[in-house]
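All protein chains but one are shown at their positions in the complex.
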Amino acid sequence: MTSVLQKHVATPDDRPDDLDRSAELRREARKRSLVKAAVFHVLVLAVAAVILYPALWMLMSSLKPSNEIVGNISLIPENASFANFTKALGGIGGVSFWTFFGNSLFLAVMSVIGVILSATITAYAFARIEFPGRKVWFSLMIATLLLPFHVVIIPQYIMFNELGLVNTFVPLLIGKFLAAEAFFVFLMVQFMRNLPRELDEAARIDGAGHVRIFRSIMLPLMKPPVMTASIFAFIWSWNDFFGPLLYLKKPDLFSLPVALRIYVDQTTTSDYGAQMAMAVLALVPVLLFFIIFQRFIVEGVSTQGLKG
Amino acid sequence: MSIKRSALKGIAVAAVASFALTACGGGGSEAAPSETLNTEEDVTIVFNWWGNDDRADKYEEAIDLFEKEYPNITVQTGFQAWDDYWSSRNTEAAGSSLPDVMQMDLSYLRQYGSTNQLLNLDGQIGTALDVDGLDSSLLDAGKLDGSQYGIATSSNTLAMFYNPDLLEQVGVEPLDPDYTWDDLNTFITDVSAAGASMDPVIYGSVDYTGTFWFFLQWLVQQGIEPFTEDGQLNFTREDMAEWLNTAEPIRTPVDATYPIARGTQLLPLGGFTVNETASEMSWDNFLAGYSADSGSDNLQMLPIPSNADGEKKMFLKPSMLLSASANSEHPAAAATLIDFLINDPEVGRIFGTSKGVPAVQAQRDAMVLEEGSVDARVVAYEESVAEFATEAAPLPVQGFGTIEAEFKRLGEEFAYRNITVDQFVDQWFSEAEMSVGQG
Partner (left out) sequence: MSLTAEATGNRTAPPTKGSQARRSRRAAETRAGYAFLTPWLLGFVLLTAGPMLASLYLAFTNYNLFSAPEWIGFDNFTRMFSDPQYLQSVKVTSIYVLVGTPIKLAAALAVAMLLNTKRRGQGAYRSIFYAPSLIGASVSIAIVWKAMFIDDGVVDQIGQVFGREPGGWVGNPSMTMPMMVLLTVWQFGAPMVIFLAGLKQVPNELYEAAEMDGAGSVRKFLRITLPMLSPVLFFNLLLETIHSFQIFGSAFIISGGTGGPAGSTLFYTLYLYRRGFVDFQMGYAAAMAWVLVLVVGIITFIFFKTSKSWVHYSGETK
């Protein structure tokens, strides 16, 4: 390197050679980085293709007649049609697909509402109010993140059964309204902790009580975690299987995952085409959410993980 | 500190509340009084059944007819798959809130009947409920300790199905009606040997010892009553081991049984319904499903194998029953629905033999029995084996569902050769000790 420098300081007639040399070096460097870029993209695309294959296979299979599905590696349907979807939309035993869809939608939307209401309020208490026992309760809440749910489901079931609430949506929603999912509270608390306290104090001086501070100052600033929480609450509720399996017994109350499972369990046929179609239909909202909000979701997950 | 203490107190209160709620066990109740149907009063009753969407469509049709005839009764329907159905009923039973009318299976009759969950239908018989059309032995099958807790809607019995087209392909003759268990083993081995070179490979049958009801039938054939009057097991480990070993000839020296790995993946279909096994033992009313799934309308039925004395000793059992809840607020309306479903000829026509051969003659007559149709063939089969159906159906014990499922699970483990016959028997009996006659 020093020799090049020296060369540069040297006589003027060396310059044309240097220019050529460095131009050549630059060209080689560009080529190398192009090759590197190509390798990168090929590699990543290869992995991405493998990752995406099952989802694409599901999508493409739903357009094929049943007998063309099982062994078929190729994604291209020979006889593409929407017949499977028509069948899937026909529902099960007199209960239409849209009923299942509507149930899932209701559960998901109510879950989002419940989570936002309860998690923000709870987070405010943990993040912004000093009161005795706060640390203890907070630790307990964090501990529930690590608690396997098995240890609560049986008594919960017994309790809801005694109250006659099995076969209603109540058991599935009540936890959302009581901040039972610590993940969301944690998300809000972390965010709130980063909001400057001066805002609170200014409001306090102006005579605002906690309720007003919460409503007028905190909430408007909470859009990012509220969005993240809403998206995850929606998706997790939409995909939830265990809860509906336990508590929804009447076909007209079934959510999509439970209906889908009945569809697969039919004792007469294994109609793969219709199964694939219904599987696709059941995932459409999740995929839609993802496509629209993907930047946001991924950002939300990565920042949340860092603070953990 | 005081906050912590009051919080702890709160938790304790909640915990006690949970205990209290859990400790409130199922409520017992007496046989309902004979209440007559008030045709002026509008009532709503709940009716649940298990089955697939085909059965659901049929029931909806039948219920529509019922509601036309009894406009003051509205029926709220619901249905589930078998497993979920019994899970739900169990939960409801605990809360004493079973549906007004429900489809009942023999395997659970004792469990629900003896825990006072089912309405004693004696109070309704003769008024809302007319059971004259039923064969007395079928009617008796729904009784517990002399009282009526379920009414058989239809009957079924075991049959040996076979696919003559497949047999022709492999060049093996069908069995004669008076064949024995040994003959069956030979038949299966022959078919599997002949079918080994085909594509797809054809087998004689699955390992038939893996189904609990077949074991019970075999016990009856040996002159052993499977269960005692007071709901306990009446057979020994040796009996079970002997049964499992009857199929030894089809396992060694050559394994002629349908590969379990394939069978598992085909669920809910099986080797027989994908035309890869030539025979299958099952309930006779499965002909409809088998024909539809396999696509063959040429499936034939034989009675089950004879024992060493040449006797079949088959039994006719209720394929399913209808029961009412002991806590129903409208026992007369519930009984009316049951009466309609078992007696109305139109209902007979709607269901055909999909649930079994209808128990009441009027319904049998109303079935459209086209020559060669599934319904006709099932009815013909049952008539042909009537002479063999000399025994009474065993009344399953409490916990039957669990031990039946355990038998099936062990059958699967055995088919994968993960356990031996002795291990099978040991595990099953330990499960049975825990589940039979509890509660």
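Which chain is which? They are A and B, in the order written, and residues in each are numbered from 1.
Everything below uses one rule, namely that a contact is a pair of C-beta atoms (placed from the backbone, for glycine too) under 8 Å apart; a residue touches a chain by one contact, two chains touch by 3 or more.
Predicted model only: the values in this text are computed from it and were never measured.
Peer 1: Among B:Gln76, B:Thr115 or B:Ser137, which one touches the chain that has been omitted from the display?
Peer 2: Counting the whole complex, the residue in contact with the absent chain is B:Thr115.
Peer 1: Please identify which residue in A:Gly71, A:Pro196 or A:Pro220 touches the non-displayed chain.
Peer 2: Going through A:Gly71, A:Pro196 or A:Pro220 one by one, A:Gly71 is the residue touching the chain not shown.
Peer 1: Identify the residues of chain B touching the omitted chain, counting contacts across the whole complex.
Peer 2: These residues touch the chain not displayed: 3, 7, 10-11, 14-15, 17-19, 22-26, 83, 86-87, 90-91, 93-94, 115, 260-265, 267, 402, 405, 409, 412-413, 416, 418, 427, 434-435, 438-439.
Peer 1: Contact with the hidden chain only, please: which chain A residues?
Peer 2: 37, 40-41, 43-44, 47-48, 51-52, 54-55, 57-58, 61, 69-73, 117-118, 121-122, 124-126, 129-132, 134, 137, 140-141, 144, 146-159, 161, 174-175, 177-180, 185, 204-205, 207, 209-210, 214, 235, 239, 241-242, 245-246, 256-257, 260-261, 264-265, 272, 275-276, 278-280, 282-283, 286-287, 290, 294-295, 297-298, 301-303, 305-308
The criterion applied here is as follows: only the chains that are shown with their structure count from here on.
Peer 1: Taking each chain's centre as the mean of its CA atoms, how far is chain A from chain B in angstrom?
Peer 2: 43
Peer 1: Quick one: which bits of chain B touch chain A in the complex? Just the residue numbers, please.
Peer 2: Answer in residue numbers: 3-4, 7, 18, 21-22, 24, 52-54, 56-57, 60, 78-81, 84, 88, 91, 94-95, 97, 266-269, 289, 292-293.
Peer 1: Which positions of chain A touch chain B when the two form their complex?
Peer 2: Counting only chain A, the residues touching chain B are 92-94, 132-133, 136, 155, 157-159, 161-164, 166, 249-252, 262, 265-270.
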